[in-house]
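With one protein chain removed, the remaining protein chains of the complex are shown where they sit.
== chain A ==
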Amino acid sequence: MTVQTAVVIGLTVAAVFFTFVGAVGLLRLPDIYTRAHAAAKADTLGAGFAVAAAAVHFGVQYVVVKVLLLLVFIYITNPTASHAISRAAYLQDAPVWSRAEDGSGELISPRADEHRAETGVQSADGGETEP
């Protein structure tokens, strides 16, 4: 087993691992924002390692330029898309997961503070009681 083979296998395993982490995060996390976070990070890393594995496997060829170009595109476009999706979710008041008083999770509006400030109600639900 040459060094090149070992490096390719290592990068491939890392890519599969991070894709797996992204899939688990997408299924298990409680709200759209955390899901977007997990999916974007894990997926960018997974694609990065996969593309790096392909680049090392191809060795010194002109196609490596295209492979690295693909890496650059993925690194630019993936976070941008995740940001746009999260922003659309926020503007639509998609619920955000928050820790309730009794320690369990609950889904509340991400702009609950804004609504409170507009209506002038000072934390009638007791959510903001500072010690």
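In this section, a residue touches a chain if its C-beta (ideal position, glycine included) is under 8 Å from a C-beta of that chain, and two chains touch if they have at least 3 such contacts; residues count from 1.
Keep in mind that, in the parts below, contacts and distances are computed from a predicted model.
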Handout entry: Options "Zn-ribbon domain-containing OB-fold protein", "Multicomponent Na+:H+ antiporter subunit F", "Succinate--CoA ligase [ADP-forming] subunit alpha" or "Branched-chain amino acid ABC transporter permease": UniProt name of the undisplayed chain
Key = "Multicomponent Na+:H+ antiporter subunit F"
Exercise for the section: State which residues belonging to chain A touch the missing partner chain. Expected result: 1-2, 4-5, 8-9, 12-13, 15-16, 19-20, 22-23, 26-27, 32, 35-36, 39, 43, 46-47, 50-51, 53-54, 57-59, 61, 63, 66-67, 69-70, 73-74, 77-78, 80-82, 84-89, 91-92, 94
